[in-house]
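The complex appears here without one of its protein chains, the remainder shown in place.
Then we have chain A:
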Amino acid sequence: MANAQPLLSVRGVSKAFLGVSALENVDFTLQAGEVHALLGENGAGKSTLIKIITGAYRRDEGEVLLEGTPIYPRDVVDAQKLGIGTVYQEVNLLTNLTVAENLFLGRQPKRFGLTDVREMNRRSRAILDTYGLHIDVTAPLANFSVAIQQVVAIARAVDISGKVLVLDEPTASLDAHEVEMLFAVVRQLRARGMGIIFISHFLDQVYEIADTITVLRNGRLIDTVPVAGLDRLKLVSMMLGRQLESDIKRTIDPDTPKSEPLVSLRGLGKRGNVDPLDLDIRQGEVVGIAGLLGSGRTETAQLVFGIERADSGTISVAGTPVAMTSPRKAIAQGFAFCPEDRKTDGIVGDLSVRENIIFALQAQRGWMRPLSRSEQEALADRYISALDIRTSDREKPIKFLSGGNQQKVLLARWLATNPRFLILDEPTRGIDVGAHAEIIRLIIDLCERGMALLVISSELGELVGYSSRIIVLRDRKMVSELTGDEISTDHIMKAIASHGATGEAA
């Protein structure tokens, strides 16, 4: 195979944003007639790499060769002209226009300066015929299912570009039958000799369609391997960065008498988000949630905290059922929630560190009972020193703090409300090593002081380190609950990698 010149070759590409490296010296090679899956968790650098290839970003270093020639796409349109087309998860076509108009938007066949509708429709039919799609091209795109819209988007991209096709999570909103239909199209394009980059979080689909897999993690290339013969467990460990090894675990005295659960979920679920699940969380217990991105981890936390409303099941707090219809209701029960996306869901950027720390407590007290300035300052100073928040001044707007310090401020915000149940969604993502260790210590400390915690994390080693119990989610279902000696990254990865019917945790 060494003789074949690769269709697309990325060599030593790096990209940094404001000094933070997003991609470091990454190589990626796509052959003609290949479906190449690009895998990695959030922040691995997948989308940065794709955006460099498709011209949305400029690379800082390295080169991109298309059929051996270096290319420097200025923007997405430029990349399309060079032969690189992209189809995103959310179809970005205009659903109120007809199928034919969507296929030829911006490049309509002209006659006497006007769009030649008959010619456009004729050509559209011809194009879609090659995909085995016989639909009315004069009907608005909105009349068709997402899968067909997806195929139209692909047809447009292929017709314009025709060399490299990037599919960015194309199957995320499709059902099994529609995925099959989409894959038939992908196979056909592969047979035609196109190079296809396929991004998906569904490992089953990757195994079904891809020839080669490239795994990125933390902006670095981990490996490029053929799919045939690749062990699932090995793939998951490549993505998550954990080897099968013995873990450092918090020693939990097994003789501790089991108290009544503080929070219990019974059949809690929401259609399309999370399948119904049962879970008990006791005081002095950390329950970990593991699973790949999109497995329903965050969605579960959102149901518990009343951000999304469950359409089945109940939540009981200390034995009493509670209708969790809003975050306020949850907070009134002594719940607290540190969200995954600090920027949009957590910090109030222009407010000071002090105001952000007292914020949830003040909201709980209501506007009529303000905390005095001196109370606010005392609270802020206490948490700034207790959590070692690095800021020059408590009056500094929080948006100027580093990610780790913002996270500590958010933890302080909730600790100030003195919660009995704390939910943490990816508490250590995107923060520096020092703050990382401090937050883990804090989790253990809070737990020992009798708080109940629910922690979602992609860092399995961490999760194993502090959890009393771990539940594993896959494809929006709880597939395993690990307790005692079963708690290990090994078991978690096996549960994530297991496929078919309800997975057995080894």
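For the reader, a short list of remarks on this structure follows.
Operating definition for what follows: contacts are C-beta pairs under 8 Å (C-beta built on N, C-alpha and C of every residue); 3 or more make two chains touch, one makes a residue touch a chain; residues count from 1.
As a working rule, contacts and distances are computed from a predicted model.
Missing chain, UniProt name from the options "Acyl-CoA dehydrogenase", "GntR family transcriptional regulator", "Membrane protein" or "Sugar ABC transporter permease": "Sugar ABC transporter permease". Remark: the omitted chain is touched by one listed residue; of A:97, A:363 or A:442 this is A:363. The chain not shown here is touched by just one of A:231, A:350 or A:485, and that residue is A:350. Screening A:331, A:401, A:439 or A:487 for touch with the missing chain picks out A:331. Where chain A meets the chain that is not shown, the touching residues are 305, 307, 326-328, 331, 337, 339, 344-351, 355, 359-360, 362-371, 413.
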